[in-house]
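Note that one protein chain is taken out, while the other chains of the complex remain in position.
Per-chain numbering from 1; labels A and B assigned in written order.
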Amino acid sequence: MATAANDRSCQLGDFDAVVIGAGIVGAMIIRELSRLKGRFAIVEKEMFPGFGVSKASLSQIHLPDFCPPGSLKGKLCVNAPERFKKLAGELDVDYREVDELWLALAPAQVSLLKEAQFRGEANGAKGFELVGPQKIRELEPHITPNAVAGLRAKGLGVIHPPQWGRALVAHAVQNGVQLYLQTAVRNITKNENGTFLIDTSGGILSAKYVINAAGLYADEIAQMAGDGDIRLILRKGTMLIFDKSVSHLARHMIFGTSGAPHSQDIAPTVHGNLIVGVHYAKTESKTDTRVSREGIRETLKLGQMLIPALSEADIITSFAGILATNTMSSEGDFYIAPSEREPHVIHIIVGAPGLSAAPGIADYVIKLLGDAGFKTTEQKTAQLRHRRWPRFESASVEQREQMVAENPKHGHILCRCEQVTEAEIREAIRSGANTMDAVKHLTRAGMGRCQGGFCGTFVLEQLIKQLGIAPTEVTKNGPGSYQISKVMNS
Amino acid sequence: MLTVSHLDLAIIGSGPAGLAAAVKAKQTGIKDLVVFERDQRPGGILPQCIHNGFGIEKFKEELTGPEYANRYIKMADTHDVDIELNTMVLEIEKDKTLIAVSEQSGLRKFQCKSIILAMGCRERPRGAIGIAGTRPAGIFTAGQAQRLVNIEGYMPGENIVIQGSGDVGMIMARRLTLEGAKVKAVAEIQPYTSGLIRNEVQCLHDFNIPLLLGHTVSDIHGDKRVEGVTLVEVDADWNPIAGTAVQMACDTLLLSVGLVPENELTRKAGISIDPHTGGPYVNELLETGVKGIFSCGNALHVNDFVDDVSTEGEIATRGAHYRIKGKMPGGKQRIALKGDSTIGQVVPQTISGLRPVMLSIRVKRPMQKMTLHVGDILEKRFPYARPSEMIRVRLPGKIFSDLKPGLTRLDVTCQER
Partner (left out) sequence: MGHLQELICITCPKGCVTNVWKEDGNIKIEGRICKKGRDYIKQEYIQPRRILTTTVVVEKSPIKRLPVRTREAIPKDLLFRVMEALSTIRIKPPIKIGEVILANVSGTGVDIVATDELI
């Protein structure tokens, strides 16, 4: 890596450590870092934390029963559900507990269940139970008649990553962390003092330590740091969301192995829909999240093998996410290590289950930082001053009365499918949501069965009013994605 | 604890169904009645339907949507109907309690003697029809575009492709063209349009907009905003035919691919929904499976004509009237109307056999020279039948005297002569 004289461009600040990437992993890391003494920053190229790979995922918190024993990912996933549950309380965000039911659809697959149990226990998890077909049907009345055995485990979970990303980063910011959104890293050089100069689209940050949590772009960041041999293998996975009217079809996180090499997974989401995934296709592109008819069809088939009553007619939306594995580790394991050339740069190259492992990864990275010479002295953590994201839809009658009394705009429902109020949408915009998608992911307006057909115009109007922009300036998710081409006859 | 107010009748929705029901209710002496409307103005979907063609049956005139709505709004006004605007009904229960919320009045609970569900319908979105490709900005349902153009005064785009030749899609093709956009094509997956011929002529032929029958948008392109679509020809099973893919550049895709009755509240109340209609099972007074809860208009089943929607509102009120008085006339006999594979839907799904009833039927596929059978008590001939044109047949009261006592089922079927 070349050393370079100080650039003339805008100096954003000098930091002890900079985290590149505010996905769930980066967000967890920066929150942990923010409890330590030091100056920290986090840089994210999307408009919002958790808007990259993190949000285009199944969003599930797993036990390490599908991680090879002794693997790094297995180690980092231990107690994942408990950690998330505790964090949910600290951050005041949503966490929904769901039990696991891993199915064998033929006698030959029963050994696979036993292997899963073995892996889980070897990685330190507990509470696995093998159950027979009768018990399976008791637990899940709509399960396929082909289920011959099941591996049951309690207390896994599901989340909505943008909500967590926002809360984690907000907590870090309250502790003095500098947040740079819509800021892409272009180059990393080192000056004569050994300080890294991170050249971004918004200016230059200098840092003693660089934490590469850039997800799909971690290989490119690694390359900037001189580690060109870190490469990613990409797959595009299709997922389907079903109408809430069929949410009764599955209560557990149901896995199958008949879909291999695809993931076979049906689960409730944190919002109460069912998500089905994942049919994988090889891809070369990090940005191509186009869904194909084949992807939809094949993913539906994977789901129907587990719950036959799933129907294409009940799909409300489909989307695709890119999953990466790296060339550094075997068996798809995580690669989390300081760079061999630059020991103050720590690379985090993960894949599945990156979400589940995020708290463990954060601890591990802090430890690696300590090993690399950074002083990890604790300091006081600020309370999360942000009020819990108000959700009218999930509030009780009494809570709703209180919400309306405090803010009458909670009485004006703008999204009928998800019962999102004008007050919630205004708050989202006030706290930084300035696109249709950002409002959608923070409030759920537009995620219901009509997919924004009704509320879209209202969200548009709110963005115009609250941001004081022209209708043609409102975007779906950033520059270029305008909603309105012109105001007629103006 | 919310204080509970009492109502004889709650009507959810102030569109053509709800308003007609409310006016009829007042005309027949129902006093404690409230219409709950979530929008800032009454009329339901009609204010954005600025084209004409409404009211030929009810008013013997060709009115625009707003004009039709206005007729009922004026009548509602004359009869002192209480319409609560900007008020969303959050839930209803089987015991006919209802919780509503508004900015003005907060959360309120009502105990009703009867409820009429008149919530209308919504449109199928992109995700529900599984178009492949990216999810850029610039994809709208036809109704959403209609609201943007006619209520807000916003153009959704300038170079437009429309999927679906239903009436709303064709109407929007014309509207957008008149406002200066270029509508490059209307693609329809069936080999025939699902809308009225008059719209094909006045909306597509008039403006030389190509109508591609047996075609569908298979892919959407564009990262941030729509840049184009792929159109393919399909076979009778709607599968793409290899080698027919054509790329069409555009910045907007409008979807007019189906309407679905809006029954979120109905489902949450545990009322059974007929999968053929997407609306509740009802009897000839449009009462659902829960005594005292009625359904009408597009919330019950998607209608073709607004006049029929208003008529259904009036029928539902008749039913509600009986319930408010405390007695529903008639015996216990319930005759189920079952359509076979030639029939798409039949409403109502049960009748008592004690009074004349108007059946609304849709066939499953287009037919020439069709004969319709209802059990062996009615046979009627039609020169043709299409799924997009609802058939209404009246079973007069005297037909039922021929029925065997203890009959519980009438099969509805049709065939080509």
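By our rule, a residue touches a chain if its C-beta (ideal position, glycine included) is under 8 Å from a C-beta of that chain, and two chains touch if they have at least 3 such contacts.
Keep in mind that this is a model prediction, so the values were computed, not measured.
Which of B:N70, B:T244 or B:T371 touches the hidden chain is settled by the complete complex: it is B:N70. Residue B:Q202 is the one among B:Q202, B:T244, B:Q333 or B:T371 that touches the chain not shown. Interface note: of B:T3, B:Q40 or B:S401, the residue touching the hidden chain in the full complex is B:Q40.
The chain not displayed touches chain A at residues 488-490.
The chain not shown here touches chain B at positions 40-41, 47, 50-52, 63-67, 70, 149-153, 175, 178-179, 196-198, 200-202, 205-206, 389.
Here, only the chains that are shown with their structure count from here on.
Distance between chain centres (mean CA atoms), chain A to chain B: 39 Å. Partner chain A is touched in their complex by these residues of chain B: 2, 38, 86, 88, 90, 99, 101-107, 122-123, 125-128, 130, 132-138, 140-141, 143-144, 147-149, 151-158, 179, 218-219, 223-225, 251-252, 264, 267. Residues of chain A that touch chain B in their complex: 241, 245, 287, 289-293, 295-296, 312-313, 315-319, 397, 400-401, 404-405, 408-413, 416-417, 419, 422, 436, 449-454, 456-457, 460-461, 471, 475-490.
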